[in-house]
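The structure's right below; bear with me while I get my questions together.
With one protein chain held back, the other chains of the complex are shown just where they sit.
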Amino acid sequence: MKKILALVLTLSMIFALAICGTGTASAADDQTVLTMWCIATESDANRPAYEKAIAAFEEAHPDIKIEWEAFENESYKTKIKAAMNAGTDLPDIFFTWSGAFLGDFVDAGRVYCVNDAYKPFADQLPEVMLSNSTYGGDHYAIPLTYNIVTLFANMDLLGEVGWDHVPETYEDLTACCDALVEKGIVPFGCAGKETWCVTEYLEPIIQKTIGYEALNDIFSGNGTWNDPAIATAVDTLQEMISKGYFDPNGMALGNDEVKANFIAGKTAFYQNGSWNCGEVNDGVANAAVGLFPVMDAEKATYGQVIGGPSDSLAVTASSPNAELAAQAAFELGKEICHYGYLAGSGLPAWTPDYDTSEVKPLVADVANIVAASDGMTLFGDTAMSADPANTYLDYVALVYGSEINGTDFVEGLTNDLG
Amino acid sequence: MKNTGKGARIAIYIGLIFWALINLFPVYWMFTFSLKNNAEIFGENVIGLPQHWLWSNYTSALKTGHMAKYFLNSAIVATATILITLGVALMATFALTRMIWKQRKNLNKFFMLGLTIPIHASIVPVYVTLSRLHLLNTYWALIIPYSAFSLSMAILVCTGFMNEIPRELDESACIDGCSTWGIFLRIIVPLMKPAVATVGIYTFLQCWNELMFANIFISKTALKTLPVGVQALSGQYTTEWGPIGAALVLATFPTLLLYVFLSKKIQDSFVAGAVKG
Partner (left out) sequence: MHKQYSNKWQILVFLLPALILFCGILIAPIGASLYYSFFDWNGIGAKTFIGLSNYKELFHSNAIGFMKALRNSLLLAALSVFLQLPLALAFALTLGKRIKGERFFLSVFFMPVLISTVVIGQLWLKIYNPDYGILNVFLRSIGLDNLAQIWLGNKKTALGAVFVPTLWQYVGYHMLLLYAGVKSVPYELREAAMLDGASDAQINRYIVLPYIKPIIRISVIFAVTGSLKSFDLIYVLTNGGPLHSTEVPSTLMISMLFLRNRFGMGSTIAVLLILLCFGFALLINAIFKEEN
């Protein structure tokens, strides 16, 4: 009994001390404090870019202090939605994905319109980069970097089966994969635990089968899923799975684990966002990038890509310093883009006005692909609003789990989403 | 054990030892892989003691993972929750068991509803309430809901203990001119000391594990609790098992150590709650 009482007393003293010690730190009296939430946690590839951008900003504006918190990706989504729902205790600046994710917040009047703040930056940030965060003609967010789905290849492994370039036609790709399987090398890894990773494979195949405009229409709700060509595309992916092109353990793994397998040379290809360029560039000795090949040459071309500007900063309407926060968000966004681009975690939405000779070769290759691109479709789960997006993801997961075939996929989505 | 045959006795011990191994082995494995590098964990030496004791895993968990701070936060939240739950429950139990009024049986039943309500079902309304009171991002954002959800169990346990205190004590104190508060504070509360430990343990079990509230109500790194910290850290080190193992050990061993020293006390108090409740 005495031991427990002593323990309780000690702990309560610690408690009292800690309560005393939780006064918020260090903003000088004459400083304006801007709070910011983002997802650049300490292990995130983007962390250094945020740190550098914030340090540079605070140096340029000694009267402003940025207090920022970083959250793990999935819990951040929960958190920002709960906070937006309550409408209080929101930060001044927050990280967001454009498209429907931000759209819900904009509809509810929780986001500050940045039209005016954009004007001084218009010559450095092309207006087309704002298109995914423009609602009813008004701009609501500042894009950072943008990304496309990229096919990464380990050229050393491809070399073992006699390939010296990334296959650019479907025949070549299957020939290459067959040779790899023959040699006991797993061609692809894909994280089944995170369905968005499966869309990184499925969406390019659908796009290369029906064309980027048709897919755009479907994602934006102007088209229908009811297209037998989509069923064919789904069957293509499942055929690749049944031929053993995919690591079966991937079903139970997360994306980081699958990526680690690719970097460790366990799989020959990895198709995922171009934000991985930096890591792949530094981790794989002989890496190359490409796109998924064309399936139907009448409707699609090799240069069509999935992706676009999505990672953005936005300002809350409830911020007491919204105007200042918007200006700060533009300046921060520009610098985060700058350092992120140099680190290889994405392509620049802002026109570079700095020395780009040190951009990593793989990033430069992807930038060239985008420069030559014939058309772009935004990621499906970004373009669609939360409820239909998750219905779509459910069907994608069923496809990867070989629970349904292409026809079921088309029928199901036509029934549920139109 | 007198009238158990030798064969049966051996069978019983085999069963007990088997289950003990099932309980101990994961903890042993966690401890050893927290000190290994991936090469050892992934093949060279899966279940043996580490060949090279890799203490740097602990440095990573403490530095990048802030495990010490999260542990302290969890301890603060748990202690405050226990104290508040105890105070509130003692007062309520006093009114429910000793004072005289018509609806007290019904009110007791009303409080017992809380035993079945899932904590996650109230997440959004509680968030709104806390944010209106400007309590988000303080320890109170967790202490208040945890106390509320521990209250039913605490009242249940306290009722059992308080019913055992003879009513003659109240009578004689009353005759000596003691006020109701006086009786409560000077007679009842000191006699309720055994309930302190019991309520403490049940409340601790309730709030030490909680993940969802802690994740949503606290956004400052400085205030995060252990479950959130462990979850975040394993999101960061998905492919490097050593530091995760170190974080798991850091999150577990202080409690286990305390348990080793106090296990009899803890079990007795837990048991007291079961019998009295």
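Order of writing sets the labels: A and B. Residues in every chain begin at 1.
Keep this in mind: a contact is a pair of C-beta atoms (placed from the backbone, for glycine too) under 8 Å apart; a residue touches a chain by one contact, two chains touch by 3 or more.
From a predicted model like this one, the values you see are computed outputs, not experimental measurements.
Enquirer: Looking at A:60, A:108, A:297 or A:372, which makes contact with the chain not pictured?
Expert: A:108
Enquirer: Which one touches the absent chain: B:62, B:95 or B:191?
Expert: B:95
Enquirer: Out of B:49, B:68 or B:256, point to the residue that touches the absent chain in the complete complex.
Expert: Checking the options B:49, B:68 or B:256, the one contacting the hidden chain is B:256.
Enquirer: Where does subunit B touch the missing chain, residue by residue?
Expert: 1-4, 12, 15-16, 19-20, 22-24, 26-27, 29-30, 33, 41-43, 46-47, 87-89, 91-92, 94-96, 98-101, 107, 111, 113-126, 129, 144-145, 147-149, 151-152, 155, 170-171, 174-175, 179-180, 184, 205, 208-212, 226-227, 230-231, 234, 241, 244-245, 248, 251-252, 255-256, 259-260, 263-264, 267, 270-272, 274-275, 277
Enquirer: Taking the full complex into account, what residues of subunit A touch the chain not shown?
Expert: Considering the whole complex, subunit A reaches the absent chain at 77-78, 81-82, 84-85, 87, 104-105, 107-108, 110, 192-193, 248-249, 251-253, 385-387, 390-391, 394, 397-398, 401, 403, 416.
Going forward, only the chains that are shown with their structure count from here on.
Enquirer: Could you give the separation in Å between the centres of subunit A and subunit B, each centre being the mean of its C-alpha atoms?
Expert: It comes to 38 Å between the two C-alpha centres.
Enquirer: In the complex, go through subunit B and note every residue touching subunit A.
Expert: Touching subunit A: residues 64, 72-73, 75-76, 78-80, 82-83, 123-124, 127-128, 131-132, 134, 136-139, 193-194, 196-197, 200, 215-216, 219-223, 228, 231-232, 235-239, 258, 261-262, 265 of subunit B.
Enquirer: Hey, which residues of subunit A end up touching subunit B in the complex?
Expert: 1, 3-5, 7-8, 11-12, 14-15, 18-19, 22, 37, 41-43, 69, 71-75, 78-79, 82-83, 85-86, 88-89, 254, 256-257, 260
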